[in-house]
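Input: one structure, supplied below.
All protein chains but one are shown at their positions in the complex.
A, B and C label the chains in the order they appear, each numbered from 1.
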């Protein structure tokens, strides 16, 4: 997906405020609760970590930005629980209004329909028999694609060429696993990009390393 | 720039609510005032329409989304007036707080420094002597660039190939004119793209037409 | 800058009032000029202009030919010109082809013929989706197009502005040009609706 979550290189966000070295992980009580509930929502909704990241990314960009990090997690949990019909659409808003004393009706709890999904193993790393398509040192071109569903392929590297620097353990493909369309485990490559190839010759010079799933990559065209 | 304003193809914004056929242009009094002030702010700040669009795009994405259309125009006017030192940074916030009764100090009016800029003619259309580099029917590739300043080249057509369908009147180049780096008038081409080339073969089939300045385009590579 | 809470934001109405108060107090803008601009776009410039252009094109084949050849000039014949209308291109809908206008980068719109844009045209959902899934979006907005109809989407990225010339509905043979203009809607001239009787 091309969503607000895909922020690499986006301009306009201003400067970063450094937090103190011993900044606690949570600043308000609700952040603690949202964090823990969001983690548990995966199990309750019968989904997985890739669905979780998808549910984070597909919230409305304004919600994404205004609610902050753990607010995003809360919205993500609500997305997952609503999709699996654990809670009804609007249930959280109705309960929130009742909590602050409004006399609103709450939707009844729906009949759950969790996805037909079961992981083949814990975690995301899998063993696969097929040999990797690319080797360290190979030049690879990132596909110029716009998946309509979840993906871990950021826009800023698409249609660019890089060099394979390492082969990572094979992993479940988030693009299909997020939507319960199969684990589709793939080789994952660490690919290095020249920053000036990514952003232009006026930009800073550095090397950008990113881990990309095999199906995101094509051999460099030989012309 | 790659900002929140560059929305073509971005996902997550949900559905569109149709307004009634005779929906008035303004819904609140402040929208009228923001509209008129923003238009006037170009003259007061000594800037131009391209600077205006740049100042719209470079506001913080959250401001951009939360303040709505005329709120964006207000923020744009504040950007232009602050850049030309017509008003001091923080002047609007301070005045706003005073208006609601807070006892805050207002920054003094600064010494204006408007850009050293004067248009060569009214509007954006210019006559140029150089013949167009491309003809109707030519296949052209959109440059894969990320200008750090203003541009009217949306991300979703970059690095794609289309066909010139019409040659438009030559126009001032927004990329330089917005920053008072010259009008740099250019031929402008209407270029047609196949939607499935832009978004993938799973997507809808339609033709996308967009007007692109000559310096955004390269001849299609012949391989 | 991070926005973890919204409580500290000053309301946009108040910030608008603040800026006007600063600019007027320093004689940098004249509220009367502001009023003139506002009145112009609330009363004088709006879709009724474009509707006259469309109705004339429907009844006058020579005008229609000129309009499709030189939108700006033919529209100026009726007295419509000004900001955001420096170069207007008119695209004609037919049973085979449907045109629709968008501006993905801001909300560019042909002011002299349509006035200021409606809320939906400025909606991020419209701007983002019209160049990616126009058929689905048009359907959600109430316009179902047959599968055989070719969609052409026009993204207004330069100073060129677009106006859709909708199809004249059947059963309007006896209507006058003025009566026809009364049928033409803003939505049809952007391409998110058809004209109906």
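In this section, contacts are C-beta pairs under 8 Å (C-beta built on N, C-alpha and C of every residue); 3 or more make two chains touch, one makes a residue touch a chain.
No experiment lies behind these values; they were computed from the predicted model shown.
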Identify the residue among A:34, A:140, A:178 or A:217 that touches the chain left out of the display.
A:34
Residues on chain A that touch the omitted chain in the whole complex?
5-11, 13-19, 21, 23-28, 30, 32-37, 39-40, 44, 53, 56-57, 60, 62, 65-69, 71, 74, 77-78, 81, 86-87, 91-93, 95-97, 99-100, 109, 123-125, 152-154, 156, 168-169, 171, 188, 190, 195, 198-199, 203-204, 206-213
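Quick note on the criterion: only the chains that are shown with their structure count from here on.
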Averaging only over C-alpha atoms, locate the centres of chain B and chain C and give their separation in whole Å.
17
Could you state the distance in Å from the CA-based centre of chain A to that of chain C?
37
Touching two or more other chains - residues of chain A:
13-14, 61, 65-66
Give the residues of chain C touching no fewer than two other chains, as numbers and ranges.
1, 3, 6, 124
